[in-house]
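One protein chain is absent from this view; the other protein chains keep their places.
Labels for the chains are A, B, C, D, E and F, by order of writing; each one numbers its residues from 1.
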Amino acid sequence: MTAPAPLTDSFLERVPLLVRDFITGWFPEPIRWVVAGLLAALTILLVFATIFALLTLLERKIIARVQNRPGPNRTGLPWLPFTEGRVFGLGQPLADGIKALTKEDIVPRDADQVLHFLAPVVLVAFSLMTFAVIPFGRNLVSVDLDAAVLFFFAAGAGTELAVFMAGWSSHNKYSLLAAMRALAQLISYELPLLLSVVPVVMLAGKLSTTGIVAAQAGWKFGFIPRWFVLSPWGAAGFVIFFIAALAESNRSPFDLPEAESELIAGHLTEYSGFKYALFFMAEYFGMMALSGLGVTLFLGGWQAPLPVLEVIPSYLWFGAKLMLLILLFMWIRATLPRLRMDQLTRLAWKFLVPLALINLGNAAFWHLSAAWPGLPLQAVRYAIGVAVIVIPFFLIGRRLSAGVAPRTYRYAP
Amino acid sequence: MLGSGIIQGLAVTAKNLVGSFHDPARFTTTQYPEERTKLPENYRNFPFLVADAANDPIGSLRCVACQICEKECPPQCIYIEKSKDKKPDAAGKQQFFPAVFDIDTSVCMSCQICVEVCPFDAIKMDQVFEIATPERFNALLLDRGQLAKPNTYYQQIHPTEAAEVDARLAADRKAGEEKAKAAAAAAAAKAAAAKAAPAAPASTAPSAPKSPAVPGTEAPKPPTTA
Amino acid sequence: MIESPSSPLAPLAGAHVRAVHDAFHGDLLEVSMGPHHPSTHGVFRMMVTLDGETVVKLKPVFGYLHRNHEKLGENTTYLGSMPYTDRLDYFCSMTNNWAYALAVEKLAGQAVPDRAEYLRVILAELTRLLNHTCLAGFLLQDAGASGTPLMYAFREREKILDLFESLSGSRMMCNYQRFGGCRVDPTPAWFDAARRVTEEYPRFLDEYEALITGNEILMARTQGVGRLSAALAVSAGITGPMLRACGVDYDLRKAEPYGFYSRFEFRVPLGDHGDTYDRYMIRILEMRESVKILQQALRDIPAGPIFDSKAKIRAFRPKAGEAYGRIEGPKGEIGFYLISDGTGNPYRYRIRPPSFVNLTVLEDMCLGHTIADAVIILGSIDIVLGEVDR
Amino acid sequence: MTFAFAFLAVLMVASAGVAMLLRNLIHSALLLVLSWAGVAAFYLWAGAQFVAFAQLLVYVGAISMVVLFAVLLTRRSAGSVADVEPATFARAAAGLLAAGLVGGVLGATMLRSHFPTATGEAPKISVHDIGVDLMGPQVAALLVVGVILTVSLIGAVVIAATDPAATDKEDKP
Amino acid sequence: MSDTPVITRQDRDELRRQGILLTSIEEVYNWGRSRSVWPLQFGLACCAIEMIAASMARFDIARFGSEVFRPSPRQADLLIVSGTVTKKMAPQVVRLWNQMPEPKYCIAMGACAISGGPFKQGYNVLKGIDRFIPVDIYIPGCPPRPEALLHGLMELQKKMRGEKLTGPDVPRNKQPDNPCEYPVPEFGAHDLEPAKNPDIWQPPAPVRPDKP
Amino acid sequence: MSMLNACLLLSSALFCLGLAAALVRSNAILVLLGIELMLNAANLNFIAFWRFGPDAGHSAGVMFVLFSIAVAAAEAAVGLALVIAISRHQRSIRLQEATRLKG
Partner (left out) sequence: METPEQIRDRLLARFPGATVTLVVNPGASGQHSLLLDPANARAIAVFLRDDPVLRLDYCSNATGVDWPEKEIVETTKVSVPDPAGGAPKIVEQKTKRIQPGYLEAVYHLYSMALKTGPVIIRLRTGNRTDQVALPSLTPVWRACEFQEREIFDLYGIVFTDHPDLRRILMWDEFKDHPMRKDYVEPDDYEWEPTAHDEVLVRAKAHAAAAAPAPVAPPPAEAPQP
């Protein structure tokens, strides 16, 4: 993140980099890169912690609206002028934060003290690490790694380890069950997640996130963006990625490790006060990171959907797309019941993995047929691409849902 | 198709999400302290004692300490002590009155049986529900000073029922007065020398407390602002 | 850091903490779900033995809400027990009232005016709507649907509660029926409101079904889970929708028509699988039938008194004898068994609670399923602890 | 540079050493994960980015999970979730002696021998290079590894899969 | 602090300086806590249904930031004892209370939780949860309307906002001699043992104040 | 001592630790972990020689490590499957007790 911003970009586009250069300019040259790195980390931490706070409120509001009620709206910011202390409950996250910070921290006597303490720390650390490789804007990536996608998944793997640590160290049976569930879930969903990403890597020819975004640049016919999600394999890959991401971030309907109605609060049962808040934060970080990766890989990253809209700076586009995905997460959470453990693993192994493998072939076909000349042949190519993924979807889907169907009922004579 | 049911469900929630911004049927919240739902007339919470005179609630209680409600109260939360002496009621008849009338609202189950069994329309159900308090013994045991509320208040919270009751009482009183008049006439005819004294009820009862200790019952005002 | 002496195992395990700790290290995991557990619908407790996540043993533990209802009933007057029946099954105070009133009327040979009988049917069917709606919401809540179906259910519940409140004065604890009739005569405005609710209800049901009934996750979670055979159901005295989900045609409204149920046209839905999905769907279908009954009753209700002029409110003393009266409550057959010795208090006051008896087969239904299934099987039985423990 | 190396070396050896000493199986596994992460950090330090991430992904993400899962699944025999009974003294002594001998020989050799070293910059190898290499000269090896992985995974599933009938028979003494 | 007899000017200045700092910290602290009261997802009987109703769309306790009903006591700030506490249940309630982290509050919702209510004469009914745990707000009613619960919650918020970080009237959890563990009663042959916690249960003497 | 030697020393230390664990511990899972550690130690050598060795820049070292990691994953999967199978059959994962060949 040390490259200067090209002057061809608009001023708004360059603002973050200019700010960075302004601050690093105060330091001597040899340690500038360190400062820049720290600055990036700090910015990510601050920005995403703020977004996390607002997201908790947003989620509560959205779920409330779905349920025909207003949600938190009485906790304003009393120190904010001209609002009479009421701004849509904007103070709610702050109040929650203050409360969580001042709450007593309980460690059960039977618990594994060290692991119990380490789990939330490890979790937050790993989930923050994943942000490092996501390009938030045209020139905004903390570390432009060659193997960025691989890094993302490597860092993400640590989070599940932390969930296991939390569950196991609490020495509570519900937590232990949650730990087992978290492990099984991870083992099951890491594979479809990776497999859904492979076609993108294949077609972009790169593991670097900036490279993948660059591969989606431009517009077909001048108005259709070349985002991967708009191709048949990309759409299928995105759906698989999204489902697997839901599972990876332990969100409904895959929130089995902290299934309230079954396991109290799962691995969080024994956590109180600030540690609990850390877990909560890490869950949102994980959700944001996976959404960010999804945006990067499938939705064209920070690219604008239309050439005219490029005046809006790229990081805003990225933010908008990220929000869209997160809203989708929330919408799903407000609607669906939870799966059972065996159904969860079956969905992964018998549905997502085969589909992801087929999608791999589909992507290969797409790559090989890229040179088919003429619009009609391109249409045929598109049709084949859709058919290759939709037909297996129906077939596998029917097998998966065998024995499960709406029923008709009889009435007593 | 796999997923169609899920999409249908998502459509319903989306409809509700959007609807909550413009459709009152999909935004059902009454934002309590500022807005209030209109309590139905029949709503009941805890009993209170009807007093005929607003300026002297304790002195003009309709209750004659017959103790029927005390006996019938299922959770047994009423405590009554009958007065030693009698005093005239609103109709001018000499009646006992409750020297002590306590209701333990920490026990009361708001069943309204005391109201049903009361032959004197002296105990009615109140509608005040904002009585949360950090105190238990000092605040939740209501004595007759806290329980007594004027008839006008009763007319405010249960207008239909109060109108019926008032009509019935008025009829009773009229009948009573006519009877008394007849009796008086008879008495006058019999012995014109003595002067009957069906005087207006003079309040000799103990003075009312200045301010009851329970929050929420300080001033008898209707709880609904509709 | 302050060390806590007891982990959350403690409230969950109660006196058995030691044994559970031992089980922690053993082959099988013994989990005590409840009495404080998010999905036990109150203070119910299940001692569950798990192999992995599979239930191999499940023993229900009762009594955490044993409020000595029967003892209190024997120490208070006949009328005094009426408000207590409200608190028995706090979703269905109207049907509880009716069952108790029916038993006392049987005991004393008390007649009920026509209008009151119609009113009772109307209120009982509204109660059925209320109860089944809430059950569907709670069931979905147990299945992990972060509150939305429950919220919609309670949205409708509030409409019915408004009716109850404007009629009887209380949202939940109606205390409305009396021996020989009802307490308050509804106004025409009330009937209009009731008609409006009845008209709107099918629309809610459609929305609710669109939200969740066709949902693949729900179907996968409930179909084939917690099967109950008809033979076992009959032997175990299962009643209500749970029995009819097993395909046994036994609805007291048809089998032993009390009140004026013989005057109404409605059907009794039956399930074929006896699993959790059937139990859920039977309730949805019953709600649609209840709407039909309500429409007929609201159309046909006659004018007249609502309280038998010969009935007594105070000093009610039926002559010695005994009676068992039962009705088809929303949760199943609720019965009252009364023995009178001629005094003002019943000598024996016994409640036959439907959900308590329905719990008999909980273990049979849960064995071999996972702990997540056990939660929704329990949810589909539809228990209310006030009535289970009394 | 050397400071980073020293730090990583201490981290790796210490965590691995403690892991091997502990009686708590879960703690051992988690400490070993730390050691593996240290190895990954070493690769990163050495400039082999791709390998480092692969190491992290495979060891921290996959193997550790499988190990923890295995620990939990087999806890019935371990007496408790985690505790492992100590080995017999003779066995321990023999093992330690053997390991010590090997260590001594290796260490002595390492200390005495001199390898020719390159003095220049760290070699750079990009993902692209690795890809080209894998698909070019190493393609045969890649195929073999693919086959090995597939076969071993199928084998693992077959071995670990529950055979209800068999286990039932086995359970009866 | 008003009852301190002699205060030098120095002391007063010091106090004032501390006071100002404390007041603003106190204000923020109390504001945060009172706006984020997470109740324990814990229902006992009839009142629990009204408690659930209070969190539903019509009344929406979420507006106060309190819709986060936590299933685990570790993350809860408020124990709403909603319904009859039977003697069989009482030990569990006390345990739950003990497991909640400070600062914690207790609302006794409904007649049964306050005093046993209509079931007071029952042999298995605890006559008020305040025999074993300290209750901050009593909400009478059987059951109280959901609005009454909201009112109770607002009263509690008022109480929280009025709490001092120092001085003689600091909240329970900051008092040095405060028992952070409340004794859990055991099941006896006829009754709970002990049947009450005399440290916190000090009812008035059984004399009628208005009776000679 | 050159950097290469230091790396090799580190690697041999790790190797010995793994060896000791594999020999001393009786728990099958721990033995497996020891073996994994030994594999890691070996991999360390490849990278060390690739980085500091005379023929720097040749990708063979990296390739070797990649393949080795893949094989290690396979080995872990099979090994742990065996452990689970053994534990299921004889209710113990003490290796001394795994003396029967017939399942």
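Basically, a contact is a pair of C-beta atoms (placed from the backbone, for glycine too) under 8 Å apart; a residue touches a chain by one contact, two chains touch by 3 or more.
The shown structure was predicted, so the numbers you read here are calculated from the model rather than taken from an experiment.
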**Study point:** Option from C:331, C:350 or C:369 whose C-beta touches the chain left out
**Key:** C:350
Review point. Touching the left-out chain: which of B:41, B:56, B:81 or B:172?
Key: B:81
Check your understanding: Residues of chain E in contact with the chain that isn't shown?
Key -> 87-88, 115-116, 120-121, 123-124, 127-128, 187-191, 195-196, 202-210
Study note, to complete from the structure: Missing-chain contacts on chain C, rising order, are 15, 62-63, 66, 68, 70-71, 106-109, 232, 234-239, 248, 250, 255-256, 318-326, 333, 335, 337, 339-340, 348, 350, 352, 356-357, 359-361, 389-390
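Operating definition for what follows: only the chains that are shown with their structure count from here on.
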Check your understanding: What is the touch distance from chain D to chain F, in steps?
Key -> 1
Check your understanding: By mean C-alpha coordinates, which chain is most distant from chain F?
Key -> B
**Study point:** Contact-richer chain pair (by C-beta pairs counted) among A-C and C-E
**Key:** A-C
Check your understanding: Approximately how many whole Å separate the CA-defined centres of chain B and chain C?
Key -> 33
Point to revise | chain A-chain D separation of Cα centroids, rounded to whole Å | key: 30
Review point. Distance-wise, how many Å sit between the C-alpha centres of chain A and chain E, to the nearest whole number?
Key: 40
**Study point:** Per-residue multi-chain contacts in chain D, two or more chains
**Key:** 50, 54, 62, 66, 69, 76, 81
Study note, to complete from the structure: Listed in rising order, chain B residues that touch 2 or more other chains are 2-3, 6, 9, 12-13, 16, 28-29, 31, 74, 109-110
Review point. Which part of chain D faces chain A closely enough to touch in the complex?
Key: 26-27, 30, 33, 40, 49-50, 53-54, 56-57, 60-62, 64-66, 68-69, 72, 81, 126-128
Check your understanding: Which residues of chain C touch chain E in their complex?
Key -> 2, 4-8, 10-11, 14-15, 35-38, 42-43, 63-69, 71-72, 75, 83-84, 87, 90-91, 150-151, 154-155, 157-158, 171-173, 385-386, 389
Review point. Quick one: in the complex, what on chain E touches chain A?
Key: 28-29, 31-36, 38, 41, 56-57, 60, 62-65, 67, 70-72, 74-75, 77, 99, 101-103, 173
